[in-house]
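Taken from a larger complex, these chains appear in their original positions, while the remainder are omitted.
Each chain gets a letter, A, B and C, in the order it is written, and its residues are counted from 1.
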Amino acid sequence: MIRFDNDYTEGAHPLILEELMKTNTEQLPGYGEDDYCQLAASYIKQHCQNEDVDVHFMVGGTQVNTTIISAVLRPHQAVLSADSGHIAVHETGAIESTGHKVLELTNTEGKISAEQIQAYVENHWDDPTHEHIPQPKLVYLSQPTELGTLYTKAELQAIRTVCLDNNLYLMVDGARLGYGMAAENNDVTLHDLTQLTDMFYIGGTKVGAMFGEAIVISHDALKEDFRYIMKQRGGMLAKGRFLGLQFKVLFEDHLYFDISDHAIQMAELLLEAFKEKGIRLQYDSPTNQIFPILPDDKIKSLHENYSFYVWEDAGDGQKAVRICTSWSTKEEDIKQFIADL
Amino acid sequence: MIRFDNDYTEGAHPLILEELMKTNTEQLPGYGEDDYCQLAASYIKQHCQNEDVDVHFMVGGTQVNTTIISAVLRPHQAVLSADSGHIAVHETGAIESTGHKVLELTNTEGKISAEQIQAYVENHWDDPTHEHIPQPKLVYLSQPTELGTLYTKAELQAIRTVCLDNNLYLMVDGARLGYGMAAENNDVTLHDLTQLTDMFYIGGTKVGAMFGEAIVISHDALKEDFRYIMKQRGGMLAKGRFLGLQFKVLFEDHLYFDISDHAIQMAELLLEAFKEKGIRLQYDSPTNQIFPILPDDKIKSLHENYSFYVWEDAGDGQKAVRICTSWSTKEEDIKQFIADL
Amino acid sequence: MIRFDNDYTEGAHPLILEELMKTNTEQLPGYGEDDYCQLAASYIKQHCQNEDVDVHFMVGGTQVNTTIISAVLRPHQAVLSADSGHIAVHETGAIESTGHKVLELTNTEGKISAEQIQAYVENHWDDPTHEHIPQPKLVYLSQPTELGTLYTKAELQAIRTVCLDNNLYLMVDGARLGYGMAAENNDVTLHDLTQLTDMFYIGGTKVGAMFGEAIVISHDALKEDFRYIMKQRGGMLAKGRFLGLQFKVLFEDHLYFDISDHAIQMAELLLEAFKEKGIRLQYDSPTNQIFPILPDDKIKSLHENYSFYVWEDAGDGQKAVRICTSWSTKEEDIKQFIADL
């Protein structure tokens, strides 16, 4: 069975494991106060071309989302998200468990627009009963989105403008950020993200790490006491070195970007093959998740050797499925899959 | 600098890293649904001599405590803990962040007694205004305690009886459980814990793992939907394999117990040396944390080469300090330290 | 200015104020433990023809909803509601503030159906990732709904069956219950509600009381410790007598039902007039909220002397508005309004 069902089917990049082996007997302080965390943070700041950000490391995405959102909002405030957003759909109500409502906007291929946000916020403040409704205060985006699509720099700038005009914070969930940055037409850099958002995070779990997400905070007021809230949410790893070491390896040079590129190349092989065979795509994703529409019987036969998600019905006895490539996808597996199509 | 300040100063046991290397390219399902998690759970059940428990793996202790406590209690219910308990002292109010008060009982060398619990509960129900006071419903113990001491089997049985008599749940935080079980006079087995508690956990982070705690649930009603709450608390690791693999290595044979024994042997070397030199101990700990009382100038000179915590003032220009040994403590470091005393 | 904008524009029914005057100097215990609360509860049980329910009194609806819902659900569980439901729309995220997500089902004239609930629940459990999604556990209905419509007994029975089949609790928000019971075709009695729901409440605030809602709990397990949670939510009135006294007056004989009838008669006068004048209705409400569709200029001129809500756009330069009658509506005001139409 070859797995294309997600981008965390394998362990970690070999260079990461090598680094863990090499440093294993070093005695280090805990809770992220070791030198490797410092070093990793400084590498990330360099890649961001921005020394004024704070960088923290946590283990997983749901943890990061609940920590950031509960750190940012007052009790009556809520977060705006695409209705397809991870916090809206797949975190067992983790955001609500911190007391905050997720206000869902209808997504278009996984994205929401500056206009939608502006309309929602205007509507809120125009409503004479607005004190009876959660107050929108934070916008949550994913880059890339749950459907593999990307915000352009212009789109992010427009959203940022709406946020500044309306006193909203803006955060970006970058659980798959590497794959977004490696996509051919992507025009959003890490530096841009430090300018256009109040905080974002760089996903490691899905991009070659054993686990770990690197949070980058630009908004000064939001930097305050962030570690307290990490600890309270159970998100301050005792052996924080393992987070520092992994991100050190990924960002010391270009490993994070190189392995992301690989995943995109593998996805492009698939896209070409689909095009050639006249297989339509449900979503126009330029990243590592692709959504071909296949007939039911073809899906059934492929499932004998390959794992992937059936995403949604596409009519006429066909379904959109999701194929994930990743840093660890083997070209030979892709070729075999194409041959078996 | 040789570190005795805690038991998580080094990486992971070499056999664990070896296993991670060996299995790294295997493609596995996520979220703890892989075979290694299954296998690790089955090994732990065998060591517990109890097939009727549920076993789950999470990354860290604060996470486990908040997940268990919020899974068990209704909103008006509270958890009884020693005032020295980790949840009372060192989790940034994580339990309160889930809505529950920690009711603190005065500790005696880190422990609380059946009598204290009985008295508290009686007092609650006798109070005519008890509906205005959080209802005690869960007892939280640590084995060993924050001061390295141990509950005897008889003490646990007495506490269990009080709990059953008063409809209280009982949980045991075993972040350092291995070191407790390796202590010379310990008479509490894993099997006992499955009989005497509703749930407990077996700490990995401080006993040779990179990270990870294994939760063992005996109470049937509390097994229900536990994974939902793990996910909601951000505690369901995407690459759950890394938890499964580590606990597989630790519990496949006796590694967990063997490396715990080593830490105790190292502690005993220290205890002997203290005895010989007439150095008194602040707490009578038979486990891997020991609390010698040293003069201030001696502490100062030792701190040049060794890190350890100054725990509390002991009068007369002396202080109790805490020395931690662990699975990774080198005998030569202990000997050097004794020589430098 | 004559107010038709809601059903709480005036004070309290004169008989209630009279009773307050009469009993004012009596010295009584606090927190709902006085004889008037007992008496009011016993009258309500009689009207319910059910002695096995628990009755509690709280001040307002949002308070009741948060208290009930947080009393009933475990952390990962969620409440199903019409997307027009009060908890979904107008409580500033109060339910989310207790940690629980409101799962919204599309309403049809304010109602949801047994089929919708069944489909949602089936879908949840069929989803292989259901542990990553809040678990539906409680169904919240309003009788009458926010749009003035009513569930028939048959509809409630169908919903109850779905709930029992799927281990869901069922609650009914009866903030305007009196007006529902007074509606011509209503076939749901208080007794039915004790049989068909796990708990419901009888609204006082909108039906002649100064404030207050009477909660009726039939499900035995949910009765336990309810007063603790009332207190924790700030909902246990110190001078509980004022709740007891009001509900004593309302339920000693038939006052609650008589004054509800009056509101319905006033609404029917309006409905007749609208019919006569060919004014269409946006929703087919048989209760005290009615939704005529009026041209913009007519609304403007009426607003000079009457207050009422513009509910939503109805196209063609027309809008649906909401007119509320109540226990205190004067027939002469209705006639004047009809004349001014």
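We adopt the following convention: a contact is a pair of C-beta atoms (placed from the backbone, for glycine too) under 8 Å apart; a residue touches a chain by one contact, two chains touch by 3 or more.
The structure presented is a predicted model; accordingly, all values stated were derived computationally and were not measured.
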Copies of the one sequence in the complete structure-file complex, 3 being shown, number 4
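In this text, only the chains that are shown with their structure count from here on.
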Return the chain whose centre of C-alpha atoms lies at maximal distance from the corresponding centre of chain C. B
Just how far, in Å, is the C-alpha centre of chain C from the one of chain A? 42
Need the CA-centroid distance for the pair chain B / chain C, whole Å please. 49
Using the touch rule from the top of the page, what residues of chain B touch 2 or more other chains? 228-229, 231-232, 236
Name, in rising order, each residue of chain C that touches chain B in their complex. 31, 70-71, 74-76, 98-99, 131-132, 135, 225, 227-229, 231-232, 236
Name, in rising order, each residue of chain A that touches chain C in their complex. 75-76, 78, 89-93, 96-102, 129, 131-134
Taking the complex as given, what residues does chain A use to touch chain B? 1-3, 5-6, 8-12, 14, 17, 20-21, 23-30, 59-64, 66-67, 91-94, 97, 205-206, 210-211, 228-229, 231-239, 241-242, 328
